[in-house]
Every structure is written in C-alpha cells, then in structure tokens.
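One structure follows; several queries about it will come next.
Right after this comes chain A.
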Amino acid sequence: AADKKLTFGFAQVGAESEWRTANTASIKSAAKEAGIDLKFSDAQQKQENQIKAIRSFIAQKVDVIGFAPVVTTGWDTVLKEAKAAKIPVVLTDRSIETKDDSLYVTTIGSDFTEEGRKAGHWLLDNYKGQGDVNIVELQGTVGSAPAIERQKGFLEVIKADPRFKVIRSQTGDFTRAKGKEVMEAFLKAEPNINVLFSHNDDMAIGAIQAIEAAGKKPGKDIIIVSVDGVKGAFEAMMAGKMNVTVECNPLLGAQLMDIVKQVKAGKPLPKRINTKEGIFPMESAAKEFPSRKY
Partner candidate 1 sequence: MRLKNCFHHHLFWPCITLVLLCLTNFFFNHGFFDIEVRNGALYGSVIDVLNRAAPLMLVSLGMTLVIATRGIDVSVGATVAIAGAVVAVMIGGTLVIKDGVQSYVANFPMPLAIIAALGVALLCGLWNGALVAGAGMQPIIATLILMVAGRGVAQLITEGQIVTIYYEPFFFIGNGFLFGLPFALYIVLAVLLILLYLTQRTSLGLFIQAVGLNPTAARFSGISARALVLWVYGFCGVTAGVAGLVITSNVKSADGNNAGLAMELDAILAVALGGTSLDGGRFSLIGSLIGALIIQTLTYAIYSLGVPPEINLVVKALVVFTVCLIQSERLRSMLFTPAIHLEEKS
Partner candidate 2 sequence: MTEQQAILQMQGIHKRFPGVVALKNVGLRLFPGEVHALMGQNGAGKSTLIKVLTGVESIDSGDIILSGKPIRPHSVFEVQELGISTVYQEVNLCPNLSVAENIFIGRFPFRFGRIDWKTMQSKARTGLAALNIDIDVSLPLSSYPVAIQQMVAIARALSTEAQVLILDEPTSSLDEDEVERLFDVLRRLKAKGIAILFVTHFLDQTYAISDRITVLRNGEFEGEYLAKDLSRMQLINKMVGREVDESSFARQAGDHADKAQTGEPFLAANHLGRAGMLRPIDLSVYSGQVLGLGGLLGSGRTETAHLLFGIDHPDSGSTKINGIPVKLNSPRKAVRLGLAFCPEDRKTEGIIAELSIRENIILALQARRGIFHFIPVSKQRQIAEEYIRQLGIKTSDAEKPIGQLSGGNQQKVLLARWLATEPKMLILDEPTRGIDVAAKLEIMELVKTQCCKGLAIVFISSEMSEVLRVSDRIAVLRDREKIGELDGASSDEQSVFCMIAGSEA
C-alpha cells in the first residue's frame, strides 16, 4: 500500500501492575511489527484522562481509536464524538456498558468473571480435605472491575457446595505489601484458614510470605488460588507454595493490530473476541515457566 501509514491511537489504563506493563509492551511491539503508527497515551488509572486522550485522538484525526476502559461505564458521550468524526473504536480487556452498540466495533480481551469462575471450579474439583472449607479472600482495589467481577465469578461457582465458605474478605489493593499485611491480620484473627483466594498473583505472593512467617506451609496448610499467571506466581508454584493460577493473558498485541487493520478495511467483526487463556496448576509450572514472557 502506497498510502500513508495507518495511525492507531491507544489509551492505556496505566502501568499499575506487571500484567499491565506486559500488555503495553505487547501492544507497542506488535504495532511496530505491523507497521502501524501508534499514538500511545497513559491514563494513570483515571477515566477522565482516558476520555481526554480519546478527545485528543479525535482532534489528531487518527484512523482507529483503541482503549482499555478503566471502568465499564461512562463512555457514551466521547464515543459519540468519535462516531461523529467517523473514527472506529475497538476495546481491549473488557467491554463497556452502553445501549448503543454501534459506538464500538469490537472488544478483544479476557473475561474477569470467567476467570473467577475458573478459579472456583478448580477449587471445587481439586480440594481434597474434609469438613467445612474456610476461605479467605484478598480483593483487588475496591470498586475496580477485575475485583468486582472475579469475586462475582468465584462466588457464583462455590455457592454450589455449601461446605465452601468465605469467612473473611478484605482488600489488598492488588499489591504485595498490602496482601502481606492483610494476610498477617487474617492469620491472627482466624485460626482455621483452609483456602486463600487472591484476586491477583501479587497479593498472593505477599500473603505467602505472611503465611510462612506465621509458621504454616503455603500450598499445603493453606491452598492458594490466584489469578493472572505472572512469572512470580510460577516461581512460587515451582517452590510448591502456590497451588494454581488462572491465566489472564495480556499478550494480545498481535491480535489487536490484526483487528485494527481489519477495522480500517471495513471488515465485519464479532462484538467480542476472546483471547486464549489457560489455567496453570502447580504441577505444570516448571514446564511452563521458561516460556513465560511476563
């Protein structure tokens, strides 16, 4: 094609976690490979910044706009402006709530509720102990979409078995330090904890340290179920300290660039495109570890 390079404006959430960093890196490198001119903007976890970035993309007349919504709500106004400027929009990570489906072309990414369900199913299928199962939950940042949806999916599944009860739930803000701090307090307040469900690997890693400090064996005395599948989690699983992590795949750059090109070419696309995601129990950790990119 002799015409000018395709420009793609992408408004990222921020750099709040390793997962996100890997996500950004993947998008950047894929854009370079695909010969797409990427306008990248970092919203520092704020929706208003993302909206501002989208407005500036419209002002710059990019070809396609993409963004990973910080929250699912509140996009209609700015997307209508994009639509008026005839710029197609693709979403990553999660979809948005809107009555007007024509505001975006498609969503590519993972499904947090599904991740929560997967974690729940693994627990129901693999828990070996007898009697009541006391679960403590480390939530993500209060109000954030992954926290809400992972919790929803998880609870939905374990409801099926009355033995499984969440006895404590507290936010660990998705960080190791908070995860550790909260787990410490849990351990003091609750003598019998069987399972830890953590909304991301970082908090689980922090919690593992707290469990060890309390003289218990993570992965054995307390089963640890987590989400994300970052490198650190694999290391912990190899050491037998974590039982399972549900993958949430950030490496969707190549797929995204593909879609951008198709959108520009005007090809019809389904409203939702899921990325390939797995679930990695402890046993498969050593095999997978060398191939982990993030």
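How were these picked? Simply put, all candidates are chains of the complex that A comes from, given by their letters.
Simple rule for what comes next: a contact is a pair of C-beta atoms (placed from the backbone, for glycine too) under 8 Å apart; a residue touches a chain by one contact, two chains touch by 3 or more; residues count from 1.
Predicted model, so just to flag it, every value in this text is computed and none were measured.
Undergrad: Please state which of the candidates 1 or 2 is in contact with chain A in this complex.
TA: Candidate touching the shown chain: 1.
Undergrad: Considering the complex alone, what residue numbers of chain A touch candidate 1?
TA: 14-18, 20-21, 24-25, 139, 142, 168-171, 173-177, 180-182, 184-186, 188-189, 202, 205-206, 209, 213-215, 230, 232, 235
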